[in-house]
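Please read through the structure below; I'll follow up with questions.
The complex appears here minus one protein chain, its other protein chains still in place.
Let's look at chain A:
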Amino acid sequence: MASLKRSFESDPFAQNISSKVYVRSTKSGKVQKIVREVYLRQDIPCSSKLCNSCLKIAPRDAANRPIPFVLSEKPAGTSVFTQGHYIVPDTNAFLSAMDLFEQSSAFYDVVVLQVVLEEVRARSLPLYNRLISLTKSEDKRFYVFFNEFRLETYVTREEGESVNDRNDRAVRKAVKWYNEHLSKTSKKAPAVVMLSNDRDNLRKAKEDDIPAYSLADYVRQLKDGDQLLDMIPEVEERDALIEKKPGQFLYPEYYTLSKMNTGVKNGLLHQGIFNVSPYNYLEGSIRVPAFPKALLILGRENINRAVDGDLVVVEVLPKDQWKEPSTKVIEEETVTKNENPDTEEGSDLISEKERKALQEEAKRTLAKTTEGHALPTAKVVGIIKRNWRQYVGHIDQSSVSSSGQGRKQDSVFVIPMDKKIPKIRLRTRQVAELLGKRILVTIDAWDRTSRHPTGHFVRSLGELETKAAETEALLLEYDVQYRPFPKTVLDCLPKEGHDWKVPASMDDPGWRDRQDLRDLLICSIDPIGCQDIDDALHARALPNGNFEVGVHIADVSHFVKPNNAMDTEASIRGTTVYLVDKRIDMLPMLLGTDLCSLKPYVERYAFSVIWEMNSNADIVGSRFTKSVIKSREAFSYEQAQLRIDDASQQDELTNSIRTLLELSKKLKQKRLDAGALSLSSPEIKVHMESETSDPIDVKTKEHLPTMSLVEEFMLLANTSVAAKIYEAFPQTAILRRHAAPPKTNFDELANQLRVKKGLDLSVESSRALADSLDLCVDPKEPFFNTLIRIMATRCMMSAEYFCSGTQSYPEFRHYGLASEIYTHFTSPIRRYADLMAHRQLAAAIEYEAVHPAVRSRGRLEAVCKNINVRHRNAQLAGRASIAYYVGQALRGKATEEDGFVMKIFSNGFVVLVPRFGIESLIRLRDLAEPEPAATYDAETYTLTTSGSREVKVELFQKVRVRVTDQKDETTGKRGVKMELVSTY
């Protein structure tokens, strides 16, 4: 009987075939044995320009030209490898020090092994993406070598060998092969060096005579290595933890993954995103489906090394440990001010000061025994996924030991800009240089033995408080992609550049199915200085007494085709970010401000929504079409307003704007009748000096009727388009929803209103809320209503993009606009969602075929998820930018302003100053020196101080505050500081 098994002796190709056998566990709990055959080959080139033998086998492109090799023939040398060298990092090296490889001073000619690339992808997707972009950059010369498919470098897993060990061995084998292979090319061939931070791997490499260094050792060989040293985490000691005595562990151990999974499935444990309270760094909350309200997580031990944003698993504590959310402000930088970063090992988990702060809390809860108020508390028992990113911060001056000099490594604390992030312990040799600078750091680890997470330095952004550093810090902190567009993206632009014109001949393919609307009196109305004009409008009377109203949106989808580099870049950026002095575009300038922008007096492609309306603004009919328009004028809101108000202007264009205004008022009334909310957030504008763009004044934004003119028609266009694309693509339409907020969100505010003002807030529906908000007025204080609206807005959910197949129709509702269905269509230049909606609408009106990218639900969901995040970040970045400039505008000035108390704690209160749109915390200790004693009545929201200063502060109270700018010495932040002058 001939054996059925593959016989390795008899088969001449046997050595080219290998197989991988492993066990795969799927999410659904299935466990499969997987057998993969691996076909090994010998025609994978080493890609060194020195090598001639590989040139023969190099893959060729369609024109039969070999694809050029990557690795330079004269690679840079180091003090050890004077003949030049190539670098082969292992997975660990990339994971722990990706920043190092992105340096432009060193790290050229790097071989990225396939096994390493795959491991990096499995461990961290963001790092993988960074590595991929490195391999694509031409000047860094990173080459991906498919070692797993090359016969000589393939290794099979040995019995009892862990996957990691096997992969390490694969790396070593590849390095060895590279060295042998290159030594054949010339006598002075460059060395191939393995970089690893894994001691075990380094030791084994040494045994096999493979050139290998730890990152630190390697960097020391470089010319300006010392500066790079800080970016390297310590060499990993695999068994370092085991040596520690159990008594030294500060934090409880995490559960095993399987235990967590089982617990979560059984409902004993809960999984969710961990959020830290912005006012109290020792209080976190986590929203889980099983509880209507968020679970509280109090204290260091219960938080158990979770960092804001991590996906964690928590266990609910017994009921006798349930607590009320804290009414006290606890700031990490003040409580843990004098900790020494060097000698923290072995110290107690909870420092004396923290304990004191918490104890007061406990006392208060015990004294009250108000069971109804206590919230379930929980403790973190494990972390599913860390969501660590790079953090912007600065070195805590007080943590720097005075003896620090020379090249010694010092431990210092970095205080992140984001208050929700704990301070990070950092080892650096350049304390002196980094003091007073904004720096970028990453967290490497948080051991059970260490009270604070440890991290490493990435780079310096510049001096604190310089505009460049602060802006970059802001962009980094909100993860805004601000690098210039790469060449691949710019290649997607039309070749004609700024000379591009709408083709004159109507036979041109660009005119296919396009309506010629050039004869319509179309104009655009935007803020002053707007360059990216997304939308334009027209209205004209029809013979039957109705009106034809058109909204014309820049036809971005004509220029940005799905799935090309520009589209991908735009989908990653998601939105244009507006800062006070800067705009970070989603699309390259050429498109955004010229070719797509509906500039006046020139012909432009547009996507038009055209309604027929009667004089009551009821829609009689609507249609959608691609078109060519020619805008007659680009107005600013103010200009348009002046023109409308000027009765002498009776030209057709002005009259059509008046028609639009009339119709928009009716539309708005209808919307409000349907229960649309008019919400509020403090909006201000920073006036800049035109030359230096230094802020000189801050003003609240004015509201003009022309603004709501544009707004109403945009809302109408969005709603019409939403209905149309949902009809065409019930499963995949990109829509925008605003979920009704859970009633509990308003509990606190409703209670505050009832107690303080005797007002009722009804929240049954958006209509009821809108009505009761209208009733929330204080005859003496006109701003009171706005204040309540601001606070109500904060109780709501944020609107989100979604893919229609993921929700049921009733869930589509936009709560704030009181619209059944809604999408974003009108700003494709600055929002990616609008671009998707354009593509879907174009397919819905059969202008073009449905592209797979707008049809695949999985992809659309991913896109929605991303743009939701980007959108939110862009908003936050914009606000932070305003806050920064407000601070700068106030610099050196002290003004007294009216403010309102909008939040109150037992040791401080938050005041909002409407004029600047800023809010700030006034602590008890800011009131007077020494700190006055205070009693806080949580029932009536009243804080009464006694002793050194006697004031009584109530919620919603109008107060007079002195606003100054102040640079906090510990945080290094220039911020607005408020002092209480008097109460009214």
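Keep in mind that, in the parts below, contacts are C-beta pairs under 8 Å (C-beta built on N, C-alpha and C of every residue); 3 or more make two chains touch, one makes a residue touch a chain; residues count from 1.
One rule holds in what follows: contacts and distances are computed from a predicted model.
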The complex's invisible chain, by UniProt name, from "NADH:ubiquinone reductase (H(+)-translocating)", "Trafficking protein particle complex subunit", "Ribosomal RNA-processing protein 42" or "Prefoldin subunit 6": "Ribosomal RNA-processing protein 42"
Touching the absent chain when the full complex is considered, from A:Lys265, A:Arg512 or A:Lys701: A:Lys265
Candidate in contact with the missing chain, chosen from A:Val23, A:Ala62 or A:Ile528: A:Val23
Absent-chain interface as seen on chain A, which is shown: 1, 3-5, 19, 21-25, 29-31, 33, 35, 157-163, 256-259, 261-262, 265-266, 268
